[in-house]
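What follows is a single structure, written as structure tokens, with notes after it.
On to subunit A.
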Amino acid sequence: MAEAVIQTEKLTRKFGSFTAVDEISFSVASGEIFGFLGANGAGKTTAMKMLTGLLAPTSGEATVAGFDVYRETESIRRNIGYMSQRFSLYDDLTPRENIRFFGGIYGLGSSELREKGERLLDSLDLQESADTRLAALPLGWKQKLAFSVALLHEPKLIFLDEPTGGVDPVTRRRFWDMIYDATDRGVTVFVTTHYMDEAEYCDRVSIMVDGRIAALDTPAMLKKQFAAETMNEVFIQLARPAKRGEG
Partner candidate 1 sequence: MSPAIQTERLCKQFGTVEALREASLSVAEAELFGLIGADGAGKTTLLRILATLLVPDSGKATMLGLDTVAGYREIRTRIGYMPGRFSLYQDLSVEENLNFFATVFGATVEENYNLIRDIYAQLEPFRKRRAGQLSGGMKQKLALCCALVHRPELLLLDEPTTGVDAVSRQEFWQMLQRLKAQGITILVSTPYMDEAVLCDRVAFMQEGRILAIDTPQGITKLFTRPLFAVRGSDRHKLIAELRSYEHARSAYAFGNSVHYTDARETADPSELASWLRSRGFDDATVERIAPGIEDTFMALMEEKPKELADG
Partner candidate 2 sequence: MKRFIAFVRKEFYHIVRDRRTAAILFGMPILQLLLFGYAIRNEVSEVRTGILDMSHDTVTEAITDKLFSSGTFIFAGNLQSEKEIAPAFAAGRMNEVVVFEPDFAGRLQKDGVARMQVVTDGSDPNVSRIVTGYTQAVVSDYLAEQADGSARQVGVEAVPLMMFNPSLKSVYLFVPGLMAMILMLVSALMTSISITREKESGTMELLLVSSLRPVQIIVGKVVPYLLLSFVNVVTVVSLAYFVFGVPCRGNVALLFAESLLFIMTALSLGIMISTITNSQQVAMMVSLAGLLLPTVLLSGFIFPIHSMAWPLQVISNIIPARWYLVIVRGIMLKGAGIAVLWKETLTLLVMTVLFMAASVRKFSERLQ
């Protein structure tokens, strides 16, 4: 197995008496597309916050991109990309301004940034709209741009939090084309989604139930294990008996 980009060992987070994430252990290999599924309230968001260095774990170990989640959160953030449906880009800036701003934040030099930015606008076919405010662009374009911007500083690992929510099926698939392109360049992808067909596009999938990882394997193996036709059935079998409807 290739080197692990994410490695956790009994990673736990409690809020008061409530254990949001309960001793999860898993590893994500370099270049892998890792699907991180779970019902609402299963602890996905909390786990993701710990892995991106936004939230300190209560106990357990984890390294992300080779850095410790307790002590080296600065380095983690510099070495990962992050994109979510909720937080992506500034709607009142143009694509070009967004690229310049986020590139600047990631510490790219101005000449490097200009060159990369132009290449990005070309590849996304966005030159014509490069100076239109983002708010006026279709959602699908915004998401592609957000994804590319999150990769501007060439991180080894990118976290995608429900990246395709609300977009049409064609755009959703185009987005996955981009994800595959990124993995071809060696980027490791950690992705959450509510679309169960997208779970099939991942190399391996973990399903969280009540703060624990209830299953982790390739989609094919999971379907075999649960004697299911689709990942949706696997998911429902696992998540249905969840105690914690709440959280």
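Quick note on selection: all candidates are chains of the complex that A comes from, given by their letters.
Throughout what follows, a contact is a pair of C-beta atoms (placed from the backbone, for glycine too) under 8 Å apart; a residue touches a chain by one contact, two chains touch by 3 or more; residues count from 1.
None of these values were measured; they are calculated from a predicted model.
K.L.:
Given the candidates 1 or 2, tell me which one touches subunit A in this complex.
P.N.:
1
K.L.:
Over in the complex, which subunit A residues touch candidate 1? Could you list them?
P.N.:
38-42, 138-141, 162, 165-171, 173, 176-177, 180, 183-184, 194-197, 200-201, 219-220, 230-232, 235-236, 239-240, 242, 245-247
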